[in-house]
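With one protein chain held back, the other chains of the complex are shown just where they sit.
The block that comes next holds chain A.
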Amino acid sequence: MRATLATMERFDVAVIGGGMVGTAIGYGCAALGARVAVLDEGDVALRAARGNFGLVWGQSKGDGMPAYGDWTRQSIRLWPDLAARVSGLAGRDVHYRATGGLGFCLDEKELAAKADFVRRRHNDGHATLRMLDRRELLELMPGCPLGPEVLGASFDPSDGHADPLVLLHGMQAGLLRAGGRHLPGAAVTGIDDAAGFWRITRADGSAIEASRVVIAAGVATTPIAAMVGMDVPVRPVRGQNIVTERLDPILPLPASALRQTGDGTIQIGVTNEDDGSFEIATTTAALARMAARAIRVLPAIKAARMNRAWAALRPMTPDGFPAYAESATHRGCFVATCHSGVTLAAVHAGPLAAGILAGHLPEFAIDLHPDRFRGMTHVSSH
């Protein structure tokens, strides 16, 4: 099918990717007055947004990459405002609670490693993180039935958590309310120069044109970025999740890989399976390991029923940090990829969206440019 000039829809911004990252950018651009289309592959897409744990989290972000730490802290500062807006847009509470967040240590070795980590983070400028011993933990969470193996935890009072489903729904509602379009159902097959616009063609034969293009396609980023001359190596890293039945409050603060949602569900993570496979099956061994560790933290939950387990794929760059850039060869075409779509939603919908509309990215983006991956052989997950 050939799209004719008469039917070709034109937008200020076309975002390729309707997950947490693309929706935040699309919502942000639309809220600033741009005419936006979010192109979403559809329910066949391997969305990382399926696996969001819901942490709004700075303590583990930016070890060895201060720009990522700064960017994360900026987003956490903007989160209260985003939470108020998306709760209004979604018509229900996004359950953002900046309660502080924990990283539990279950033996002396974990405690020593975590203390080292906290010192490194301080050197990177992340000053709010500190260690708590068991007594301080119990003072922080009176009555929390922590297991006897919990020796201490890292604690960052600026961390918290939110409901990722309500977040995504609220940002989608905001996109539509600001006049944006959500166009699901077909993968992008080409991005071509069309006399001052970028023409995006899709697998169903449809096409649109836009002045600016933002590629926020998660694990599908690499081939789409290549269409606009950018080399952005992104590989899938699988993460598994468990949720229990809803329980009365038992864990007041969220922790790395263990939180109780505002609805009462206990959510247990997490794996970092870096095998290159796009499979999204769960494995009994991983689920058993995750549950066993959660029960060491909170022995009471051994009696909780497990309702569901699933896996999702995170987009991972060679150094594990996000990548943002404008193409040097295709001006007006941008890429944005990260695996912290919930935490970074506030900067994606704010300063990043504004930078894309202004045609120059915020300053942090210099350090997070994908050109740093050239010749990179070391590969790690963060």
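Heads up, the rule we're going with is that a contact is a pair of C-beta atoms (placed from the backbone, for glycine too) under 8 Å apart; a residue touches a chain by one contact, two chains touch by 3 or more; residues count from 1.
Everything below uses one rule, namely that contacts and distances are computed from a predicted model.
Asker: Assign the chain not included in the display its UniProt protein name, restricting the answer to "Sugar ABC transporter permease", "2Fe-2S iron-sulfur cluster binding domain-containing protein", "tRNA-splicing ligase RtcB" or "Spore germination protein".
Answerer: Missing chain, UniProt protein name: "2Fe-2S iron-sulfur cluster binding domain-containing protein".
Asker: Considering the complete complex, identify which of A:Asp81, A:Asp193 or A:Glu245 is in touch with the unshown chain.
Answerer: A:Glu245
Asker: For the chain left out of this view, which of A:Met141, A:Ile280 or A:Ala300 touches it?
Answerer: A:Ala300
Asker: Give me the chain A residues in contact with the hidden chain, please.
Answerer: Counting over the whole complex, chain A touches the hidden chain at residues 145, 245-248, 250, 262-264, 300, 303-305, 307.
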